[in-house]
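Heads up, the thing below is written out as structure tokens.
Missing here: one protein chain of the complex. Every other protein chain is in place.
This part shows chain A:
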Amino acid sequence: MAVYVQFLIDVLSLGSLYALMAFGLVIVYGILKLVNFAYGELIMVAGYSLFLLGGTPLPWLVMAAIAVLMAIGAGIATEYAAFRPVRSKSVTAVLITSFAFSTLLQNAALLFISPRARTVPLPDIFSDTVVLGGATIPLRNILTIVAAAIMLAIFSFIMKKTVLGLAMRAAATKFTMARMLGIPANLVITSAFALSGLLAGVVSLFWLGRIGSVVPGIGLEPLLVAFIATVIGGMRSLQGAVVGGFLLALIVTTFNYSLPPELLKFRDAFTFSLVILILLWRPDGLIKGPATGQRT
């Protein structure tokens, strides 16, 4: 019993993080049909903001809020610096500028802070544990699940019930048509980057909660995870991103529990093999989403 509870909580908490990250990636991809490769650095920005605020007497929640705001700011900055100037040119140009922006941010962290890991302040509640169904569970895992549920509920509300959300969904399928109805392209795109920054900021808090410190390359793994989750779930659908995130977490956690210790270091090889199998079976991902128009 205890092991099942533990397994379930592990899958759900890891899946929550993966789902939120994938969501943040797809929200931009849906509209621009471009992967924002500087997405991982938004997590880094939030991490270093938290580290830099560590010496201040502010309560942790305030620090966390500032860190999330910094991630949102970095998201918007990505759009202004890497996407907007070359958006109408070519896909290749935008891919390269987004890589460049990512490298720039990483090197700024290397240069001005340190290549070595820096400990971030975390509240005590993150190291507490609770006993649930006989299993000892870190409380932060429960918090992750709750936070993700709240975030997904808020986002689902925004995307379904607000005019901005509708405009973003419309722009994600027929961008030019949306503009011909008076929906400003820049507003929709900037909002998508801001929301993606918000998601990255929140993910960052819990991601750091697991590992405790921030390094310049911290964004790579979340970016990769988010990318794989969206590919499995379907790049065109927000629900797909969430499903993909949880499915990837299920696969990873199952291997963690079931592989013998000597094979555990090959876990990623097993995971990716399974991902390849899923893609052979469903090349478009699990959830197709509405047919999209052309790239804009």
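Convention: contacts are C-beta pairs under 8 Å (C-beta built on N, C-alpha and C of every residue); 3 or more make two chains touch, one makes a residue touch a chain; residues count from 1.
Definition applied: contacts and distances are computed from a predicted model.
Going by its UniProt record, the hidden chain of the complex is named "Amino acid/amide ABC transporter ATP-binding protein 2 (HAAT family)" among "Amino acid/amide ABC transporter ATP-binding protein 2 (HAAT family)", "NADH-quinone oxidoreductase subunit J", "Electron transfer flavoprotein subunit alpha/FixB family protein" or "Protein-methionine-sulfoxide reductase catalytic subunit MsrP". One of A:Leu95, A:Ala185 or A:Leu250 touches the chain omitted from the figure, and that residue is A:Ala185. In the complete complex, the residue from A:Arg84, A:Arg118 or A:Arg169 that touches the missing chain is A:Arg169. Residues of chain A that touch the chain left out of view are 163, 166-167, 169-170, 173-174, 176-185, 289-291, 293.
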